[in-house]
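One chain of protein is taken out of this complex; the other chains stay put.
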Amino acid sequence: MTAEAIGFWLVAAVLLATSLAVVLTPNLFHAVLFLAAALVSTGVVFLLLDAAFLFAVQLLLYAGGVITIMVFAIMLTEQLVGERLRQTSRWVINGAILAAAVFVGVLGFVVRSARPARPPAADRTADLARALVGPFAAPFELLAVLLVAALVGAIYFARTED
Amino acid sequence: MTHLIVAFVLLNAIILVVAYITLLERKFAARMQSRIGPYYVGWPHGWLQPIADALKLMLKEDVVPTLSDRWVYNLAPLVFLLPCMLIFATIPFAPGLGLADLNIGVLFFLAVSALEIVGLFMGGWGSNNKYALLSAMRAVNQIISYDLPFIFAALVPVVLAGSMQMSAIVVAQQGLFGWFVFYPGIGQLAFLAYVIATIAAENRVPFDILEAESELVAGFRVEYSGMKFALIQLGEYAHLVGTSFLGALLFLGGWLGPGPTWLGPLWFLLKAVLVFLLVTWVRWSFVRIRVDQILAISWKLLLPATVILLLATGFVVAAGFGRGA
Amino acid sequence: MSATDHALHVLALPFAAFVILAVLPWLRRKGRAAGWLSIIAVAVALYRALTVWAGGGRGEATWAWIPADGGPIATVGVLVDELSAAMLVLVTLVSLLVQIYSLSYLDRETPPALGRYYTYQSLFAFSMLGLVLSPSFLQMFIFWELVGLCSYLLIGYWYDRPSAARAAVKAFWITKLGDLGFVVGIVMLWASTGTFEFGALFRMAAERTLPAAGLGLIMVLIYLGAVGKSAQFPLHVWLPDAMEGPTPVSALIHAATMVTAGVFMVTRAMPLFRLVPDVLALIGWVGAFTALLAATMACVEGDIKRVLAYSTVSQLGYMMAAAGAGAADAGFFHLLTHGVFKALLFLAAGAVIHAVGTNDIFRMGGLFRALPQAGVVFIVGTLALTGVPPLAGFFSKEAVLAGVWEGRMTGPFLMLALTAFLTAFYMFRVIFIAFFGRAHAESHPHDAPPLMAGPLWVLAGLTVAIGLRFVVAGAGEHHGPGWLAPLSIGLALAGFLLATAMYQRRLLEPARLAAVFPLNVLDVMARHRYGLDALYAGLYRALILGFSRLIGWIDRYLVDGLVNFGSAWTLRAGDLLRRIQSGRAQDYVYGVAFGVLLLFVWAQWVRR
Partner (left out) sequence: MGAPGLHAYLVLAALVFAIGLFGVLTRRNAIGILLGIELMLNAVNINLVAFARFNADLVGLVFTLFTIPITVAEVGVGLAIIIAIFRARKTIEADHLNLLRG
């Protein structure tokens, strides 16, 4: 067992546990917090995959941004509802069967695929930056447009009627 | 294994620094108000006061509100403290003296410190207290508003140095007046923005609406007592200290200074304390401002200004005036 | 400029007027301004036509129209020769006069209606000119249909009158019956010769290389087009009804120009018709019979315009008979002179109608005193029509009779001679009843205004002038036997005397005469138009309507039933499938997940 293997199994366990908690806990606020934990552990998975930059981005955007927005939404709606954030599930068996079937389907592909060796780690952050302003410059700019559009759209949707 | 030892030492050092920086603040504030400050515990001049405070808090009764969200309430101080401690992981206190000098060090610092808000909100929510909840709401408002100017201001030295690695940024500031705070125009403005954003991000007066005593009693930690309260306090001050270290590193040349190399960490500490005192000075000089004013300052003034500043920095660097390798 | 260029100008001017009026509604709705635009266009066209005619230039210009591998399948162009040059002058002249006349005649119309009228007029002038200039059967057919369309539009000009609308439709459909034969004929001709062009066809005819097989049928079919357009028996029934249109329209289209298109076409295609003598004989016999039949019907008609319409049918029969007898030039000659004086007669009748307000000659009387101008020109036209020397009609009629006699067609000749007698009779009958006799006290009609009188006098002058020119120059090459001219004049005189006796001197009571044996049968039959209209109506009801009902039943119950069946099941199936659309996003996620699973299955097991 190398340190990396220990780290992986640890993180995987945390990630799976928190993910399950996200979909199973009846308290919506707890679910959001578990999601935050799952996202952070995903970031750690990125770290294990030598993508430290993505780890930082993940934390910065997801953990900071998404969770904040989520919390806001819960606050706003809860305030309006005036009741505790119980949420229930429906058709649990059906959903479990279907999700399991999809997992098995994916697994079928995974087990049949080749098993590449892990190449030596390399620092790819600079390459990533160059790719963003090089071959991927156009999508990068489009992303900016998308974010602006999403921002305007969100403001439009959530604005108060007057 | 060495890493773990270094981390342990570092952690305790930080706790010590944090403990005594509270004393420093109290003394500083007292002097500003023509008082003496803590004086009687320990000799001379109340030097044992922080230790006494810590002991007192540890011995106090741990109260958990009946209607609180127990798990969230109990976990919140830990979740709050963790990122506040993690931010020190990438700070090099001298060449080679640090836990991990990541090549994305600055980004790591920013990303981890962004997690702080989760713990803060957990505390506000878990207390099931309306003051705490209001405080948490305000905190989210304010911190996400000032995160962006903070990041942009911090990115100015990064762009100038051409690296996110903290040691590389320090190296880029060598020489007479090489500190980025002396960089003509851009450096001063960026440092100003950095200090303002820091004050806001650390919830200090005049941006302390989330714990405004006259309105919200004590903000999100109103229900906390004992050890948990101590952890939160520790986290807050640790974050402030970490931000001060970052400011000293980004703008004031880090460990650079006259004298032999082993003086580097002392220089660094001195500069961080300088930044801390700057913030404290503002804290004890101004009055609190309103929520909408805080948000307006962030979105209408600070954010556009820092974006333009960053753009200008980019042009300057593109024109060949960068300090990077 | 060559003759073809001039001819193109003649063609383009009315077309330009039409397009301008069609696309500029504000101009069209001005009415009189639109009229003047149309008149100026056709006046310039007349000037150009005269240039072509007087210049004597001949030629043909064609452009490829439907390109194909082995040269163009069809061409368009202009063909200028004596025939088309004369027709150009006739068409533009009568068009011009009629359009001027119409300005006054239709002065009670609203401006938009008047603008519409002149738009149609311009279109008609263009179409008719295009028809006479056609160098090929195909182009001729296109313009042939265009003039048919104009005829339909102008007959139905007062489309709010049911009778006019019905007459327009009737004219359209009955001529279509002939056109059907026409188009089948020219396509068959094309199939056997590979060309539509007159030039190539005539060359083949001259060189005897035209395939003889089936040519008789082809020419009969082509002749059918002329039967419809030129109102030959048995398709003549639409022309009297066409009198529902405004009188200037009747003068232009249903007397002088469009109805002669059939004669023109037969004349144009004469080299082809000559190859099949049997068809020519048929044309002659049918023409003569049409002439006689129409004349008898004219004798019992009380509507002044219908009398003139039957007279037109009768004269068209004359022309056709001449063509059938091989004297196509005589027929064409008669076409030209008839165009002038029949237009004159119609316009004069129009002046009378405009003044009196009725078509019925029995409600007129003594009008000569009130309308001296109309009376004089009407009498000039009548004299020309009955063949009194030295007027234009005398020479052309003489030429036709001579041609038929020389063609050894005794039967048709006798019929035409009898027709000449009847022509004089019914025309003077109209004159005596309408212009002389007892005046009706209640009406005080006023003579024609200048815009109407001008064209009348121009046409009357032309009628006389043409006649006088032939007195000086001698007419044509058809000189029948010496007794022909006296016979012709004698027949006209006899008709005149009989009409005088019956309607002026009252020596013979018309009603009592009509009761005498063979005449009473004829009278009744003529009054019922020999039952042809009724026959057509019956056929129409029995066959067309019956067939339509059958089709309607099939459509309603079989076709629609199928469609309704399908739509009903579509609705039901949609109702069933609708439940899938629950509106809940998660149900759709289930669908997506199932789809992904199917994809997995396909990729894992099926695809390998």
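The first chain written gets the first letter, and so on, giving A, B and C; residue counts start at 1 in each chain.
Just so it is clear, a contact is a pair of C-beta atoms (placed from the backbone, for glycine too) under 8 Å apart; a residue touches a chain by one contact, two chains touch by 3 or more.
Owing to the predicted nature of the structure, the values given are computational and were not obtained by experimental measurement.
The chain not shown here is in contact, across the full complex, with A, C.
For chain A, the list of residues touching the undisplayed chain reads 1-2, 4-5, 8-9, 12, 15-16, 19-20, 22-23, 28, 31-32, 35, 38-39, 42, 45-46, 49-51, 53-54, 57-58, 61-62, 65-66, 69-70, 72-74, 76-77, 80, 87-92, 94-96, 98-100, 102-103, 106-107, 110-111, 113, 115-119, 122, 124, 127-128, 131-132, 136, 139-140, 143, 146-147, 149-151, 153-158, 161.
Residues of chain C that touch the chain left out of the display are 578-586, 589-590, 593.
The working rule: only the chains that are shown with their structure count from here on.
Look at where the CA atoms of chain B average out and do the same for chain C: the two points lie 104 Å apart. Per-chain Cα centroids separate chain A from chain C by 85 Å.
For the pair chain A and chain B, the distance between mean C-alpha positions equals 28 Å.
Looking at chain B, one finds that none of its residues touch two or more other chains.
The set of chain C residues touching two or more other chains is empty. Only residues 27, 29-30, 33, 36, 40, 52-53, 55-60, 63-65, 67-68, 71-72, 75, 123, 125 of chain A touch chain B when the two sit together in their complex. Of all residues in chain B, only 69, 71-72, 102-104, 107-108, 110-112, 114-115, 117-118, 121-122, 125, 137, 140, 144, 147 touch chain A in the complex they form. Chain A makes touch with chain C in their complex at residues 94, 98-99, 101-102, 105-106, 108-109.
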